[in-house]
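Right after this comes chain A.
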Amino acid sequence: MAKKETLLTGAHFMNGDVACAEGAIAAGCRFFAGYPITPATEIAEHLSQRMPEIGGIYIQMEDEIGSIAAVIGASYTGLKAMTATSGPGFSLMQENIGLAVMTEAPCVIVDVMRGGPSTGQPTLPGQQDVMQAKWGSHGDYEIIALAPSSVQEMFDLTVEAFNLSETYRVPTILLVDEIVAHMWEKVVILSSEKIKIANRKKPNVPTEKYMPFMPDDNLVPPMACFGEGFSFHATGLTHDEHGYPQTQSSEVQQRLVNRLCDKIRKNADKIIRVEEVMLDDADMVVVAYGIVARAALSAVRKARAEGIKAGLLRLITLWPFPEKHVGKIAKQAKAIVVAEMNCGQLVREVERSAKETPVVFLSKLGEDPHTPIEILDAIRRNS
Partner candidate 1 sequence: MTEKKDLDPKEGGGEIRIGVYVCHCGLNIAGSMNCEEVAKFAATLPHVVLAQDNRYTCSDQGQELIKKDIKEHNLNRVVVASCSPRLHEPTFRKACEDAGLNKYLFEMANIREQCSWVHLHDRKAATEKAKDLVKMAVAKVALLQSAEEIEVPITRKALVIGGGVAGIQAALDLADTGYKVYLVEKEPSIGGMMARIDKTFPTMDCSICILAPKMSDVGHHPNIELLANSQVADVKGYIGNFHVKVLKKPLYVKKDCSACGDCSKVCPVIAPNEFDAGLAIRHAIYTPFAQAVPSTYIIDMNICLNKDGVIVCDKCIKACERQAINFEMKPETIEFDVGTIIVATGADVFDPSALPNYGYSKYPNVITSLEFERLINAGGPSGGHLIRPSDMQIPKRVAFIQCVGSRSDKNGRLYCSNVCCMNTIKDSLLIKEHWPETEIYVFYVDIRAYGKGFEDLYNRARKEGVLFIRGLPAEIIEDRKTQDLWLIGENTLQKELYKVNVDMAILSIGLEPRKDSETIQRLLTLSRTQDGFFMEAHPKLRPVDAATGGIFFAGCAEAPKDIKDSVTQASAAAARAGILMAKGKVTVEAITPIFNAEKCKACGLCTKVCPYNALSLNKDLKRIEIIEAACGGCGTCAAECPFDALTQSHFTDEQIIAQIEAVTEHDADKKIVAFCCNWCAYAGADFAGVSRMQYPPSVRIIRTMCSGRVAPKFVERAFARGAATVLVAGCHPGDCHYINANYQTQKRVERLWKKMEQQGLNKERLQLLWASAAEGERFASKIREMQTMMEKVTREEIENAKKVFEKALSEGS
Partner candidate 2 sequence: MVEEMAHPLSKFLREAMMPHIWCSGCGNGIILNCFVQAIDDLQMNLDKLVVVSGIGCIGRAAGYTNVNSFHTTHGRPIAFATGVKLANPELDVVIVSGDGDLFAIGGNHFIHAARRNIGVKVICANNFNYGMTGGQQGPTTPLEALTTTTPYGNIEHPFNLVHLAAASGATFVARWTTLHARRLTQSIVKLLQKEGFCFIEVVTPCPEIFGRHNKMRTGLEMMEWFKKASVVEHFSDPAKAEITSEKIVVGEFVDIEKPSYERLLHEKIAQINKKAGELVREYAS
Partner candidate 3 sequence: MPVRLWRTPLDTEKVKFPKAEIHIIKDQCKGCGFCIQFCPKKVLEESEEINARGVHPPKIVDEDKCIICSFCTAVCPDFAIFVLEKPCKEGC
């Protein structure tokens, strides 16, 4: 493969969007379809230059609906595919994210969150799409969403997003806040053999025996692609293991929709990643993700300096929600402080998992994220 030359192995100074793009390339993404939108545009711009160099496809579609649709098409044709957008575009994509879920099309959607609702504040940060990422499309489904808080993570988690998406045949969302996306930091890119890559499972049955939606033991069906000699059908309609529409059978509906949820729920432990800082003895726990987690960390350090037993639970995987981790620390903590750049979204999941433990919520909207002092005050007040 032409992979060796394709990777920018080594240490670089770059911004989050570029790191994301490079992460995608490292993950083996060879198809990008998108539509210009601030603050995700740099991802498209960078890939428009890089994709041709590595024999990949870059296309700017007529809108975000077309972008996600093309991504699903490319995915079914055997390429790892991605699109990148921001809130408004993310909303437009929701229907076809549902299609990707229903047809189990591996793909990555990067949502660089800005201030909403609607056009909102295109150039300012936000963490307001967290719930949309989980519930945005109609119907019941589970999905995977990751939240990087550094430029290095922009790279690493993009690779991770592709790996999860390929493994579980589920659209995977990289929820980035504008600050991380536009922040410049050092990024170290390892050589390809040191980067772990997962690819979708291929069928190992004769073509005529192939059933596109017959799951194996981990509930994920092996995936054939167009042009590989398996003539199969896929549809957004409720379908049986052959992929044939079954619009009248509640039995098939239950079997299908439950499996689509279970393949994520039952594999949640394998999927979920969090960062635990000074939690062993902590009775004051801050829960944060993305750029906010970085302020939270320094707040926790300051608190420790004041003798407060503070700790940080940084969520890397937002969906499926790490409820076990929250539940565990809830048992030992007096209170849990949740800081998000929204009016309270993920805090609801924390409350749900924390049972009786009180949860303090710090909201922040507009230009600046929470300062360490703001978070420290909250720690002080509740300790």
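Just so it is clear, a contact is a pair of C-beta atoms (placed from the backbone, for glycine too) under 8 Å apart; a residue touches a chain by one contact, two chains touch by 3 or more; residues count from 1.
Regarding selection, all candidates are chains of the complex that A comes from, given by their letters.
It should be emphasised that the depicted structure is a prediction, and the values quoted were computed from it without experimental measurement.
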Using the contact rule from the top, which of the candidates 1, 2 or 3 touches chain A in this complex?
2
So in the complex, which bits of chain A are touching candidate 2?
1-2, 5, 30-31, 33, 52-55, 57, 59, 61-63, 65-67, 69-79, 81, 95-96, 98-99, 103, 226-237, 242, 244-245
